[in-house]
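Our next item is chain A:
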Amino acid sequence: MINIQGLNKHYNKNHVLKDINLNISDPGIYAILGPNGSGKTTLLKSIIGLVIPEKGDIRVNGINVQDTPLYRNEISYLPQVARFPDNLRVVEVIKLIKDIRNQEADEFQLIDLFGLEAEMKKKLGNLSGGTRQKVNMLLGFLFDTPVIILDEPTNSLDPVSLTKFKKMIFEKKQQGKIIIYTTHIMSFVEEFSDKIFLLLDGRIIFTGDLQGILKETLESSLENAIVHLVDRNGNDKIY
Partner candidate 1 sequence: MIKFIKYSFFNLIRSYWTIIYFVFFLIISSTILYFSADLTKSIVSMMNIVTVLIPLVAIIFGAIFYYNSREFTELLLAQPIKRSSLLIGQYTGLSLSLSLSFVAGVSIPFLTQGILASDHLIDFLLILMAGVCLSFSMSAIAFAIALKHEDRIRGFSIALFIWFFLAILYDGLLLILLILFKDYPTDYLAITVTILNPVDLSRVMIMLGLDISALMGQTSAVFLKFFGTLKGISISFISLLCWILIPALLIVKIARKKDF
Partner candidate 2 sequence: MIKRIIIYSTLFLSTSLNASVLEVGQSKSYQSISVAITYAGPGDTVMVYKGHYSEGTIEIKIPIVLIGISNPVLDGENKYSILQVLADNVVIKGFTFKDVGASYVEERAAIRIFKRTHCIIEANNLENTFFGIYLERCRDCIIRNNTIIGKAVSEMNSGNAIHLWYCKNILVIGNHVEGHRDGIYLEFVDNSTVKNNYVVDNLRYGLHFMFSDNDLYLNNKFVSNGAGVAVMFSKTIRMTGNEFSDNWGSSSYGLLLKDISDSEITLNHFISNTIGIYGEGVIRTNITSNDFIRNGWALKILGSCTDNHINRNNFLSNTFDVATNSSRNNNDYDGNFWSDNSGRYDLNKDGISDIPYRPVTLFSYMILNIHSATILMRSLLVDIFNYAEKIAPVITPSNLLDNKPKMKIIDND
C-alpha cells in the first residue's frame, strides 16, 4: 500500500530524512517513534504530500505521490496542531471538507461520540483548545479511508476522549485499515501497535513489533528499550 524507497530530505543544511526505506502493505497499526527532531512528522508529511522529497520515491497504491493529489482520497490525516479559520463555524468547516472530498461521510456519529452537538454553530475562534482538538479528530476520522495517518493524536485529549479515541482505533483496526501514527506516550504504543519504526536523526534504526524490540534490547519496558536503542546508535554516531 505504502512504499518508500531511498527517501532523503534536507531542511536547509539539516539532513532530516536519510535514505528511508519503508514498506507497509498489511492492515494494522504502525507506530513511528523517535526523539524530538528525529524526522517523524517530516516522514508523515512526505507520505501525505505536504513535504516534497529531494531524492527517493514514495508510492501509495503504486501511485507516485508527486504525480497527482488524487491518491489522498485513500488517506485520512490528523495534523499535530489544530487551528482553524476563526470566523467559520464548526458545521461550515465540516461542510467545506466534505465538499472537497466528495466522499461518503458520517459526521453525526462522530459528533455524538465527541459530544460536539452544542458546539456545531459556534465559531472556531471561540472554542477551547481541547474542543478544537476534538474537531480536528472529527475531521481526521470523517471519511472511511483505507489509510489513516495520525500525527501525535493523543496530544491534549482529556481522559474521556482518549478512551473514546482508543475505542475508535480498535474499531478501525478491526475494519482492516492501515493506521500510522506518531506519539510520545509509550503506554499507548504498548497497547496499540503491530509494528514499530524507530527513527533517530532521520534514519530508521529499528523495524519490528513490540516483542522484537524488547528481545533485541533485553529490556523489560518499551521506554527503556527505546532509550537503549537511541543510546547505542547515538554512541555509534559519536565514536
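For anyone wondering why these and not others, all candidates are chains of the complex that A comes from, given by their letters.
Quick notes
The rule is simple: a residue touches a chain if its C-beta (ideal position, glycine included) is under 8 Å from a C-beta of that chain, and two chains touch if they have at least 3 such contacts; residues count from 1.
None of the values given here were measured: they were computed from a predicted structure.
Evaluated over the candidates 1 or 2, chain A touches in this complex the candidate numbered 1.
Within the complex, the chain A residues that touch candidate 1 are 9, 11, 45, 48-52, 69-73, 75, 77, 79, 81-88, 92, 96-97, 99-101, 123, 136, 139.
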